[in-house]
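What follows is chain A.
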Amino acid sequence: MNEVVQISSPHIHLTASVSKVMRQVVYALIPGILLSVWIFGWGTLIHCLLAVFFALTLEAIILHLRKRPLQMFLYDGSAVVTALLFALTISPFAPWWLNLIGICFAIVVAKHMYGGLGYNMFNPAMAGYIFVLICFPAELTVWPLAKSISDVHAGFADTFSIIFSGQSSITGIDGLSGATALDYMKSQLSGMAMVSEIRTSPLFGSLGGKGSEWIACAWIAGGVWLLLQRIIKWQMPVIFIATLFIISLLFYWSDANIYLSPVFNLFAGGTMLAAFFIVTDPVTASTTPKGRLIYASGIGVITYVIRTWGGYPDGIAFAVLIMNASVPLIDNCTRPKAFGEK
Partner candidate 1 sequence: MSDFILIIFSAALVNNIVVEQIIGADPALAFMRKMDVATGMSCTMIILLPLVTVCAYAIDTFLLIPLGLQYLNLLVFVSVILLLAWSLKLWAHRINQKLAGRIIIFLPLAGINTTVLGTLLLNQQLAHGMFTSLAFGLGAALGFSLILLMLTAINERLEVADVPAPFRGMSITLITLALISMAFLGFTGLINVK
Partner candidate 2 sequence: MSGVLIILLLAAGIGIFIVNNKHPDTRDQERLVDMIDSLLPQTQCEKCGYSGCRPYAEAIVRNQADINQCPPGGQHTIRQLAYLLGRDIKPLNPAYGKSGPKTIAWIDEDICIGCIKCIHACPVDAIAGALQQMHTVIAELCTGCELCIAPCPVDCISMVLTNRAGHRIKLKPETRSAQVSS
């Protein structure tokens, strides 16, 4: 990178570039974002825009401090993808400073301390999310209720004031928000309730959490488009989903009263977002064919373990970070045999 560009073979090049890849990922996220806005109100959009703004500003400042070409790296779009993924994982009612802190951690610590694009060990969005989750758990557990559950809705102005001042003109913010489906399920299960009883709560839809199940479908649609565009490889999402499905199916069969159904596992929480947009992040995933398999299934297993027995409602972010940390080791151990070595 630091050497003089020399003309060397091959002299032709496929017209792919990092910025094109990132742009397409952003396009694939758009339907899901729009659907979230429709179901959960303006909060998602506000947070997305805020996060993108923070991320680009921070990225520019740090590039300037590190004396790197600003234009080349700012337009590569990786910061935007990180920002969107982060904004989609936090609650739409989360205060603005939470967003700033998370993005700060994601861009500064998880990305640029490791050398910026391509060098980061951990998925920046997930690292930022875990950081705020550990520091401010209360702010993240409050989610707006989906449109079909409650009659009261926060308009644009209300959401805006909730995010920026923490107050709302609507009396009783409690009427607007509640726990997420996974969270509710967890707390009820530890209270010795049966799964079938809990599922009767209005929070749940036919597949996963009410409302969020449709967003999951939008992620699938975006992911499939990316697959068709050959931006991501099919192996990782498929293996991740399959692992999660099979494990939850086994436990579901053993006792349907305390273990969640596989379908619920797939459509609740951020499973689909993770499957198509986070697990497939090439920078932090394994690069060997066998390594990808281990990586994706590892995330599936750890996610299920944390969801079912752990202290946190959703384990995907932790699972991703743990597997990120193991990637170099996996890569080391799964070097494929070279041609003629068999």
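The set was built so that all candidates are chains of the complex that A comes from, given by their letters.
In this text, a residue touches a chain if its C-beta (ideal position, glycine included) is under 8 Å from a C-beta of that chain, and two chains touch if they have at least 3 such contacts; residues count from 1.
Since we're looking at a predicted model, the values are computed, not measured.
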item: Among 1 or 2, touch partner of chain A in the complex; value: 1
item: Candidate 1-touching residues of chain A, taken from the complex the two chains share; value: 1, 66, 109-110, 112-116, 119, 121-122, 127, 130-131, 134, 302, 305-306, 309-312, 315, 317-319, 321-322, 324-326, 328-329, 331-332
